[in-house]
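As you look at this complex, bear in mind that one protein chain is not there, while each of the others sits in place.
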Amino acid sequence: LRLLPILSAMHLTLEFGGGLELLLEKSTKVHKVDLQPNDGDGKVVMKGLLAWVKSNLIKERPEMFLKGDSVRPGVLVLINDCDWELCGGLDAELEEKDVVVFISTLHGG
Amino acid sequence: LRLLPILSAMHLTLEFGGGLELLLEKSTKVHKVDLQPNDGDGKVVMKGLLAWVKSNLIKERPEMFLKGDSVRPGVLVLINDCDWELCGGLDAELEEKDVVVFISTLHGG
Amino acid sequence: MIYRYSRHLLLPDFGVEGQRKLSQSSILVVGAGGLGSPVALYLAACGVGCLGIVDGDDVELNNLHRQIIHKEAYVGKSKVKSAADACREINSSINVMEYHHTLKPSNALEIVRKYDIVVDATDNLPTRYMISDCCVLLNKPLISGAALGLEGQLTVYHHNGSPCYRCLFPNPPPVAACQRCSDSGVLGVVPGVIGCLQALEAIKVATDVGEPLSGRMLLFDALSARIRIVKIRGSSTVCTVCGENSAFTQDDFQKFDYENFTQSPMSDKSAPSLDI
Partner (left out) sequence: MIYRYSRHLLLPDFGVEGQRKLSQSSILVVGAGGLGSPVALYLAACGVGCLGIVDGDDVELNNLHRQIIHKEAYVGKSKVKSAADACREINSSINVMEYHHTLKPSNALEIVRKYDIVVDATDNLPTRYMISDCCVLLNKPLISGAALGLEGQLTVYHHNGSPCYRCLFPNPPPVAACQRCSDSGVLGVVPGVIGCLQALEAIKVATDVGEPLSGRMLLFDALSARIRIVKIRGSSTVCTVCGENSAFTQDDFQKFDYENFTQSPMSDKSAPSLDI
């Protein structure tokens, strides 16, 4: 029993880690955001979210976040603690209150 | 927009740790259970859950789990990762899909 | 000095100021066992100004599977001496103090008073109540860790409004719930994980960097590799020790019989065999 909030804002939590937070204002890791679904059917998919993040949150070196229309190599994307590859990748559909994590893989030791 | 599932079963996840799992069959830590709310108004409160756990899950030494109508000293109770003292304690009302953790405090090192 | 800690100085969130605060801080580690081993080694390595270690026991061969600070050559010798020597070998530039006593109500105030932060790395219930009470009386933050079997727990007591041990556990558990490593065993690396996390929390409190685990508790289950960080109650206004109307004085503390209160011995040696 779930009502899709058509044309009303979707509340998402976005987290950036592994150094990706350095691309954002004040290097803030956690961002609570309201997204207006803008593709007509009230949906937000990952592809759209990436574009939104690039326009609204990334302050510098966008090439360190995106490559083509996806994230750059070395970045893991997690939707509600699950690898986005298991949820549909760029086409994964987001739901109200989802938590999306973008994390750059570390190599140090 | 949340419909209370009146008189239908409530699905809870119960977890036991810190040695409390030894009181249960096969020392299983995680139990997915369906509870029939039986107090007429379709609610399940912690007090009722404790009684249910004692009757249905605890296989030995119930005095190591309960004392009077609450848990014995040294046991922490967490509802959705939050100390039950912050949620109403024995009167805390449970909701569908809640996760309740019972954990005995450790002293070793 | 600058070269030794260069990897800390490079950290934007830590930097010169963090390292300076560390070098001016004094931290007391109570217990040089499974938890105390990584705590003492990492605090020594990172450059705390003064590191105190308290333990009345001697090194035994069956400690070595988890107490990585002790070498075989020290079996039969004082744990404190063994641990302090190991700390000095990795960092001769810090001050290491040795207390070869069991911490007791009669000596705790005097020792704890000298330090900014206390790390509870002990192995028994009465000592845990005692250290918490002592930290409340002297207003010291307490980094408390515990490990048994394949599980571990960690929190920061009496810091930023967080509870003391008695706020959480006003009454001691039944004796049958007081298992120890010597009764039930412990997988050696479990206190290793918790001890490293205790050292981290001590560093965060000492340098005022990040959000320490005050008002939160970390629950670690090694078997399933699951870690929960849960929110716990704040300091209780009615707590008999840290509460608003507490009448518990240093005098009361020195007279308090923690072994009788918990019905459990402070020393592992006399521990009966218990099974939960």
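The first chain written gets the first letter, and so on, giving A, B and C; residue counts start at 1 in each chain.
The working rule: contacts are C-beta pairs under 8 Å (C-beta built on N, C-alpha and C of every residue); 3 or more make two chains touch, one makes a residue touch a chain.
This one's a predicted model, so the numbers in the text were calculated from it and none came from an experiment.
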| item | value |
| --- | --- |
| Shown chains touched by the chain that is not drawn here | A, C |
| Option from C:Val29, C:Leu51, C:Ala108 or C:Ala199 whose C-beta touches the chain left out | C:Ala199 |
| For chain A, the residues touching the chain missing from this view | 17-19, 22-23, 29, 61, 63-64, 72-76, 78, 81-83, 85-86, 101, 103-109 |
| In chain C, positions touching the absent partner | 3-11, 13-14, 38, 41-42, 45-47, 61-62, 64-68, 70-73, 89-92, 149-150, 181-190, 192-193, 196-197, 199-201, 203-204, 209-213, 216, 218, 222-227, 229 |
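Methods note: only the chains that are shown with their structure count from here on.
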| item | value |
| --- | --- |
| Centroid distance [mean C-alpha coordinates] between chain B and chain A, Å | 36 |
| Interchain centroid distance [CA atoms averaged], chain A/chain C, Å | 40 |
| Overlap residues in chain C, where contacts from two or more other chains coincide | none |
